[in-house]
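All protein chains but one are shown at their positions in the complex.
In order of appearance the chains are A and B, and numbering begins at 1 in each one.
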Amino acid sequence: MAFSLIPKEEKFYELFTVQADAGVKAAAMFQDLVRNWDLESPLFDQLRDLEHEADITTHEIKDKLNRTFVTPFDREDIHALASELDDIVDIIQSISNRMRLYRISSCRPELAELVHVLAEASVAVQKAVSCFSSADKSRRVLDHCIEVNRLENEGDALLAKAIGNLFAGDTEPMEALKWDRCFEAVERGIDKCEEVAHTIEGILAKQG
Amino acid sequence: MAFSLIPKEEKFYELFTVQADAGVKAAAMFQDLVRNWDLESPLFDQLRDLEHEADITTHEIKDKLNRTFVTPFDREDIHALASELDDIVDIIQSISNRMRLYRISSCRPELAELVHVLAEASVAVQKAVSCFSSADKSRRVLDHCIEVNRLENEGDALLAKAIGNLFAGDTEPMEALKWDRCFEAVERGIDKCEEVAHTIEGILAKQG
Partner (left out) sequence: MAFSLIPKEEKFYELFTVQADAGVKAAAMFQDLVRNWDLESPLFDQLRDLEHEADITTHEIKDKLNRTFVTPFDREDIHALASELDDIVDIIQSISNRMRLYRISSCRPELAELVHVLAEASVAVQKAVSCFSSADKSRRVLDHCIEVNRLENEGDALLAKAIGNLFAGDTEPMEALKWDRCFEAVERGIDKCEEVAHTIEGILAKQG
């Protein structure tokens, strides 16, 4: 019995890693989009495909959870972690799509700064998830979680600067409407990385 | 003992059906409002009354949940399903009220399209809930859940078209501000129908 359970546990960790990898990939694609902004970029379709694939992984985890009696940690934590990792990809795909629909003609420099932080946060999340899945884990996992928290604070400061600039000058109302939403959506992506870090910290604390 | 438990289970299913019916009714009233848009329509008050009634049903479920030891399926799933079904009615009432406060003078055709999808999704949710409550259920329930997922994708495409049109022409900023929010609120309603479908799918998967 124990023999058959170990692979199941490993399978959950494997799938979390697939999700975290998708987050890193999505953030990198979005960063590429922002750097070379072009409404005809093939990256929009690639991000949509990536988001669909990530959905399938997430459903696989939830399906496995519903069919597994013994899980490596609390069921509600598995559910939360899977949902939050999936949300990172969803949020990134959704912002890029919204920017296309808004027919953004060129990107504000503050966006590039925020997306840079988002990309770094997705990498820190990936490292946390990857260490978390390995044997001798708790020390390094926490280091990566702390890094996510640091990046979230950096993101907050950048958002404040971005919104401040937007409403300081003689920005057109349509511009303000669009960018207010875009900036905030990127911040929501960074916040989601922090939620993942908190969920992982909570799981480790329970395992004492 | 078993004898006394069955009615309790049935009661939960009955109340979910009442909630799902309220969702269908709210969506139909909203569709009627949008087709014959009139800031003085009595439908605004009727939607508010319906939303209050739906709240009472939701509290009845949660109260029953807190007082019942044996439930037909996991407590957290009952809680989630009741909250999500209630959210459908809340979102519909809230959008219609917001549109009135925005003094929308005439409805954009994209709104009618989105609300049509919302109405269809609420009917698919009602069918899923109703089959779910019956004996020989799982096959047909899943068919209705798949239909909700299909409608959610249709809604996403319509939202993209609606937002694209809004920011393509020479829309006034105030118009853009109002409609950006209204379109998105309808999409949130459709998303909530999909959440209900996912919750039901999850419950069925656990029951194996």
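We take it that contacts are C-beta pairs under 8 Å (C-beta built on N, C-alpha and C of every residue); 3 or more make two chains touch, one makes a residue touch a chain.
Quantities reported herein were computed from a predicted structural model and do not represent experimental measurements.
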{"item": "Identified contact with the non-displayed chain, of B:Cys107, B:Ala160, B:Leu177 or B:Ala205", "value": "B:Leu177"}
{"item": "Interface with the undisplayed chain - residues on subunit B", "value": "62-63, 66-67, 76, 97-98, 101-103, 172-174, 177-178, 181"}
{"item": "On subunit A, residues whose C-beta touches the chain left out of the figure", "value": "76, 160, 163-164, 167-168, 173, 176-177, 180, 202, 205-206, 208"}
